[in-house]
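Here it is, the structure, as structure tokens.
With one protein chain removed, the remaining protein chains of the complex are shown where they sit.
Chains: A and B, in written order; residue numbering restarts at 1 for each.
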Amino acid sequence: MATERLEIVCPAGTPAALRTAVDAGADSVYCGFNDETNARNFPGLNFSRAEMAVGIAYAAARGVKVLVAINTFPRAGSEALWHRAVDDALACGAHAVILADIGLLAYAAERHPDRRLHLSVQAAASNADAINFYAETFGIRRVVLPRVLTVEEIAAINREIDVETEVFIFGGLCVMAEGRCSLSSYATGRSPNMHGVCSPASHVAYAEEGEDLVARLGGFTIHRVPKAVAAPYPTLCKGCFQTGDYRGHIFEDPVSLDAATLMPQLARAGVRALKIEGRQRSRAYVEQVVRAFRRASEAEAAGQPIPKSELWRLTEGQQTTAGAYRKTWR
Amino acid sequence: MELTVGPLLFHWATDAWSDFYARLADEAPVDRVVIGESVCSKRLPLYADRITEAVERLERAGKTVVLTSLALVTLPRERRAAAGLFAQTGHEVEIDDLTLMRWAGKGDDAHCPGFSIGPLVNVYNESTLRFFAARGARSVCLPPELPFASVASLAAAAQPLGIGVEVFAFGRVPLALSARCYHARVHGRTKDSCQFVCDRDPDGMVVRTLDGQDFLAVNGVQTLSYNCCNLIDDVGTLRQAGVTALRLSPHSGDFVSVCRAFRSAIDGQGDDPAALLPGHIPAMPYSRGFMFGATGAE
Partner (left out) sequence: MDRRELIPTFPAAAASLLRGLPPAVIEALLSRLVAVTTERHPRLFDRLGAHATSRYLIDPTDLPFVLILHPAAADGRLRVLPRGTAEPREARIGGPLAALLGLIHGRYDGDALFFSRDLVIEGDTEAVLALRNAIDDAEIDLSVEALHGLGPLRALAAPPLARILPLVERLTGVSLSRPTRESLEHGY
């Protein structure tokens, strides 16, 4: 059996980043509209309707697919905004829409029965029964697996389901079950599920206090980092806190995911596509990461060793982990 | 308006667990009690043999008993346990992970238990509510992070659908779940050899910022608010909006008094039901930020 090369799914926060990803060797690119319908609703980021249409055309002309993330949970009384996003993305020629909300999946499955629906990581479908529920009920064609599973668990899931699986391979790392976390709205009133932001910049304050860089979120101190130590995002779950005599990163160190070395195992586990996190990152990041993973994917398909990369420079904390893919993480 | 006691989220000693439900059965003026383990599947075997007795006692006292599911189902034994909940027909099941929708509402009533949707399932809008109503869910406890405007919209939509709408009205608010156990991590253990260190903190392990500000509470794989949600002064507003039930989440101390205070508020008895609330150890400041404030912690 000829092995199919692992699909590299690349982030794009801007039209320029989309072109960069396509030119650097992306197999598909995911992006979102410039409003609260997507989970990277950051200032200055994302696509207008016109930009989306142009971006999809640019990608299509080069054989690259565009996946549109509409992966927040529609607000009661305002669902029309999300319905329009689904309709417009598919009208623009998106290869698929990436959805998380049950109500929105029901809408898309009914209105666009012949189009591809991908289940967002925000739906946190973490076992075969949950995935089969979504497949049977809404006809999803692919699931983005939550970052809580080991490689062995992913292999077991793939034996029990018929839809494609996509897993995160590089970038920011959620340590909580995605789509089920209200830490950000507790501290700031703005949440990934409702507003498409986590630990939003609008509520972040950096201050240099003596030798320390202090980061506060909604008034809560998340970090105090001495000079010359890599600075993290003030993301709640990677904050430094205290409990009893313990002082440190209670939830997770400020590290990023890099599972490049696990690509052969992931391929054997039946994974179809590898997702790179980072729609909020720059063209420079997209260029370097996409090129490295395209190379790695080609090497993997040819049965060659995965080339070593220097991507740690780009990562939060400038340290990487294989995360939940190895059981010791738990 | 009904009063529901949510599942006990924390890990208590087995006798404390039994005593809690015995007192709840005999003394607490509540309508529904959700019982079982929703946080960590490792804890369940420690008190599994006490559940039957507790359920019988609660039912003898006229309470409706609902069996909870686990909130994050990944392991094979967790999936088997989830499927097992739908192999019985004696009790309604509360779904706290969509995994269970694989079986819910599939058979006729004689072969399938009734079910409701718990607060850890994302019900943010009318379409999602309609989906669960069409599948046969009896009620939905809304996610605690929803603002009042959303609660009001959903309660209005629920009425014609014939599905109940419950809100999280008392207790530390569940904020996040993980595959990783933070109690074990803080105590330098792995999840597999945790030795149930979470039993040291009957209301969660308080997490403070580096500047000494109280912030969160850790309960094994779960993270909760430090503040205690308390909507006792909002009962009238919620009822008017069409909310049909309030959820009280168990804590140590005199929880029966919490139930009584909320019952007084619902029944409109006494001038100040909030004054009936007991003090807490450790002290937990009250908050209504998620529903009525700018931030959850407010």
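By definition in this document, a contact is a pair of C-beta atoms (placed from the backbone, for glycine too) under 8 Å apart; a residue touches a chain by one contact, two chains touch by 3 or more.
Treat the numbers as computed from the prediction; the structure is a model and nothing was measured.
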Neighbouring displayed chains - absent chain, whole complex: A
Candidate in contact with the missing chain, chosen from A:36, A:101, A:252 or A:316: A:316
Chain A residues touching the omitted chain (full complex): 13-17, 23, 42-45, 48, 200-202, 204-208, 213, 227-233, 280-285, 287-288, 291, 312-318
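As a convention for this text, only the chains that are shown with their structure count from here on.
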Length of the line joining the C-alpha centres of chain A and chain B, rounded to whole Å: 29
Chain B residues within the chain A interface of the complex: 72-74, 76, 78-79, 82-83, 97-102, 120, 122-132, 143-146, 149-150, 153-154, 157, 173, 175-182, 185-186, 190-192, 205-213, 215-216, 218, 223, 225, 289-290, 293-298
Residues of chain A that touch chain B when the two form their complex: 73-77, 79, 100-104, 106-107, 123-130, 132-133, 137, 148-149, 153, 156, 175-177, 179-183, 185-189, 191, 193-194, 218, 220-224, 237, 239-244, 246-247, 250-252, 324, 328-330
